[in-house]
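Quick one: the structure is below, and I'll ask about it shortly.
The complex appears here without one of its protein chains, the remainder shown in place.
Then we have subunit A:
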């Protein structure tokens, strides 16, 4: 028993020595908090106060940015089942509506980001709400200012029918009601409060058209003031109708809509009666307007009306008149489509418009300042700004500051189609947030060369002997300083100081001495490729592969591969596979990219100079992998791409490689999935006859059917890098030989249990999970296991490295993690992986299940150069931290019950169901890495250390993972000075004692 206490103490000591030290934080890692692309409907990013921007994003994040530097002030990410709908700012309060139909309200403090209260608005039994398109239809918020010392309150419309009045200070519910008359054909979409009334605008669906109606409730109690007020109207789209409060007549409201090319308005009286005064704007001019635009200023009575020629008029609905119009806003070939936005000021509004001028190739901003909506004074101003359309695409939204500079110009925050958010001022382009990095599709590390060798190679190439001699002589004057530097480095250098590396830039692309510094190439879904410095996350270069517009991106990058390394002075090369959508045609396109410069080889588009790439075939590819061949010209690894018809294409095409493939055709296997009514079918293929221009036709060699209702969750390939040991030595010195098979695929599936199939409980649905380990050459199931009671929400996370399979899932009680090791069932010498997989190998699986304290959002493994260092499991836990789990704790051979002497010899820890939480194993320490989904690891030059790049939403990179300790790096507390002093003292001693001893010996010979 004592022995195990010692083992435990030992392990705890190991972990404390392995743990990250505080002083390494920020040196060995970096973290880039991202928010994702902004959500533009219904509440686009809003400039609040002097330096805050509030916004929602497509990644379900509510964020407040600092407008001066673009940093995140605070942010909250919500669960997928709770999608954000809209936000509403009032003073220091940010009200967030989320959930289907706006079923939850939360109030945050704008300055601190702390949650004041959270309130479900829809009773539990109605969970789900009305599913509308767009999702925010049928939700609205109206603030009611405080009076008589009482707290202000909020009236919220959710689910298209439910109105709730809450106190602003504590979220206490004053009342809640369902609007009387709301039924299957009536959907309420907007509310305004005015005086003692709450006016609600609804839309009634009839067979032919949609008509508007209103209802009015009393502010203090949920009692309708009258019947539903029918407005004689025909509305095509729900967005083309809105309600705004009347500014001069307290208690009244105005409904505005478009009908037959006209903007019409009608007033709603305080008692809910619809006025008789339906009036056209600009009567007698015919069909002038195409649509009305609510730019967020309807509560001030200002909306925009887009005319049929594309120009935008500013309309004051309260006064029912056109105030002014944006100059040169009609559709023209000289400029791009305009983006409008508005912001309320203390008494008036500021309206902004930006567009791209094709003639001048600049961005143009126009601002209309209506300082007081009750007056007719209008100030227009504008400026132009430089803007890189190739890199950032078109404008999607502009948020203008509520205050203007002394030149009457606003500060703009632009949202662009490339997914960037950037600040723009006159003559002063500001910060850029590249939010497309929140959507990385694939990333790869690129190794860099050593500075000395690289430089020497360059110099030596064109230097004569005399020249070199002269250079060395000239450099002799640097000798003293070099010696001093050498001495200082020799005595004072430490691990930490070695970790401080020079940042990379386009001219300096060299690694540090430990190989921690690499180039990180990240390809984002929207077709933009970034090269990041792995030591600090700075962007070295970025490159757009395709155009982006308001419709999205024509290029969608799928994956990238390292196809050539930087050995021999060549530039490392990467291959990119993307799908290009032009109209309805989807094509698979491939590119070759130079990792150092971002240059893409091949033809470019003559107009916009974007690379064209090589079109491989029509349709999306199913699978792609590198081949064991090099292209004759570029020496780049050739990529195999599987087209929708299961044929194999090669990129770049090369006859020699094609001949090589034919040679090994019977030994080259690839798999595809095909879905049908009978469930998914996994098929194994080999390439057969090559057809001109069509690639190699795939020939099915095996297939594995899954059950009809079995859903494939994850498919992962076994990680098979450097194998340091072929087995595991037991206590009696015999060996368990690992079952090593590089062809294994791990597939996790989920079969819902038939009982709870209703969509409402889909998130908490439970069922059976299955894990398959399939040999992809012959389709044999090497290992299979079944898990009961899996909750669908958590999914099943799998991973396999060498012979070690790990999978984590959520069941009714807790998160579980299972660890399985596959061994050859033989008493003789091991034979894998040199043996053909078609020969029979008996396999023994040892597995064990553990309970985890925390959720597992992603799962990965550490890696190392030679595979000697222990491999650890890396997880993203429920607190959005990245942590590792000790390998020995997940050992499936941990003995249950009293450990035998052999177990003790192996130093196995007795089994305990719970894997303890070790705060020291949290490698992301204080950072919250939101939304990390993929863990990419890479080895450094030192065996002990593993680099980890986590992406998903935030980016996080660390080079501080040392599962076996930094055994090959001297630690900081190693006293080099003492060692040197001791050596020096000993040398002196030898020098002094040597002659003395010699003399004595001589004397001894005389006497």
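Assume a residue touches a chain if its C-beta (ideal position, glycine included) is under 8 Å from a C-beta of that chain, and two chains touch if they have at least 3 such contacts; residues count from 1.
Note that contacts and distances are computed from a predicted model.
Among the names given as "ER membrane protein complex subunit 4", "Pescadillo homolog", "t-SNARE coiled-coil homology domain-containing protein" or "DNA polymerase delta subunit 4", UniProt records the absent chain under the name "ER membrane protein complex subunit 4". Per the touch definition above, the residue from A:230, A:539, A:764 or A:836 contacting the chain not shown is A:836. Screening A:276, A:667, A:813 or A:1003 for touch with the missing chain picks out A:667.
Listed residues A:27, A:234, A:337 or A:730: the one in touch with the omitted chain is A:730. Considering the whole complex, the residue from A:121, A:627, A:792 or A:915 that touches the absent chain is A:627. Residue-wise, the contact with the chain that is not shown comes from A:742, picked out of A:181, A:224, A:742 or A:910.
In the full complex, subunit A contacts the hidden chain through residues 444, 561-563, 575, 623, 625-628, 637, 639-640, 664, 667-671, 717-721, 725-727, 729-730, 732-735, 740-745, 776-777, 829-830, 832-838, 905.
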